[in-house]
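The other protein chains are all here in position, but one chain of the complex has been omitted.
Then we have chain A:
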């Protein structure tokens, strides 16, 4: 494997020659230059695939790129001219001439120009390509690298070149039938022997070994570029090695050439993502062992950083934190700001994810408290011009603001700041996370459609550059939102649509599976298939603790929901209390606190001890209101309304529910809306009852007409509202709610004396129940 030169680069030189000879019409120049430059400038990270193909460009790829481009010579395309140039190189010496002559394409240096002017020499002819242009640099580099080749390497290049241009032989001989003497080497034709001779066998042994002819030639330079690109992709996106890259690596191994050291690092990243702890560990050590000699100890902090991240990822938190602390110490010692900032940022996020593990860190006070830590990170990021870090820090601040229930304006400000940084400093891989954050924010203030559209935007426009984890999270969020809106099948489709390369990472695969199960369990709970749901929930619970506290909380909530549906209210209450005890340690999110309070109040309401839950509900309302968590506020208010209903304050309940209903509808939460409607219906019925009970309790004796009228009207609205509730529940396939609405409607119709309709309702009730049971039974 050569250091830099490959046959495809020789072909590019030939193309440059064709270009500089002026045989390309003006109209085609841009295209040809595009072909050239896109293959020369590997640093300009256009896209993955271009780079992939770059390293092992075949001559046919070049043909495709140049296809049909006419040249200035009539009847000849640029491709024809290029072929002519390529096949003009008929022996090893011709290749030598060709490459040694390429600097003639270049313009003169300043010194040469000055010398010419000073000495008054007649201007010598020179090439037109500017020496410092990308193309000029490429040509200079090629000729320099060629000069550095040992003889056997230049022979190897020659043989690779023969193999490289072989596919274009047909195209060349079609246009130039009598020119070609030998497809291999004109000297062989001179000797008048054919390719079966021993001589050719000896000389082209290398090519004979490569039987399939599919082998591409790589130079070390290409390899390094390719791997650097791959590493940066894997590091920034968190994915695994794509299959194409894997085959490339295998090819390299088969070539038996010394692959760059970075291979070990790639393997480390790959096996880490694959969840293969031992291999990852092994490869990491191997990489740093091999690179220690070439780079020196200054890279120790990176070794430690990688080690810490690896250990944390595999759950060895106790090991990870000291490693990271040492990494920080080393980075400080070596004044490696970038590494230090990475370490700090990681430590901060780690602390956010696992507050319990951070006791020692908090005690040493490396980061101070959360906000201090963030401010520190922000200022450091700005100093070191690490814009990605700055952007993520700002987003983290917004997240903290949300969790602490602080001012919404602050949150928005931070998000806008982050977006500003993203745009001004061109940090494309943070645009997605900013949108994700925005989506969370919107859903917190009840703007579900906004939240949904933010998520969609992320997935549609920015998923390519965003870390895979964020893409996955966003997809799951979208699915959850869809479920909430009652578009269950869409949600399921969304979940199934996740690109397979994300799921190749073990961590994400587990995350995805867990959340699919959570969604499924919720769905089953709605459908009242309690046994199946119970099974899934048991599974989920058995996997505790989940790597994400958020997930654990969700599972716990599901568990409580199941218990409630099973009418095991005591158990549910116990579970709830447990969760409430644990929550502040793990996840001090205001929203969770609010929801737990609401849930507890609801529980009391369910067990007919509504008044016990009154203060809880009031606190929840207060909390949600101050933090502006609107969906939770409406849920808490609903709980309050239930308490009011139970305490026969129907009018107050009705007013309350009627007041929150429009906003609740905005939230697009079918269950919440359904429950609101049910509560409203209850309040109507209660009011209707009150309208007559002022005289005669529950009896249906002789009321005055006006009261009757009011009663009837109220009952009518109750039915309307119940129908709406039923509709909402139908969307999310909530069986219990639907049945409740039907039963209540049946009762009202009974009360109205329309037995037929009541009967109909009854039948509907039965059939619905049967239908669901059958569907879930299957």
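Details
One rule holds for everything that comes next: contacts are C-beta pairs under 8 Å (C-beta built on N, C-alpha and C of every residue); 3 or more make two chains touch, one makes a residue touch a chain; residues count from 1.
In this text, contacts and distances are computed from a predicted model.
The unshown chain of the complex is recorded in UniProt as "Anaphase-promoting complex subunit 8", chosen from "aralkylamine N-acetyltransferase", "Anaphase-promoting complex subunit 8", "Epithelial sodium channel subunit beta" or "serine C-palmitoyltransferase".
The chain that is not drawn here is touched, among residues A:93, A:289 or A:385, by A:93.
Within the whole complex, the absent chain has one touching residue among A:79, A:138 or A:158, and that is A:158. The residue touching the chain not shown here, chosen from A:23, A:173, A:186 or A:236, is A:186.
Within the complete assembly, residues 91-94, 96-97, 100, 147, 151-152, 155, 158, 185-187, 190-191, 193, 197-199, 202-205 of chain A touch the chain that is not shown.
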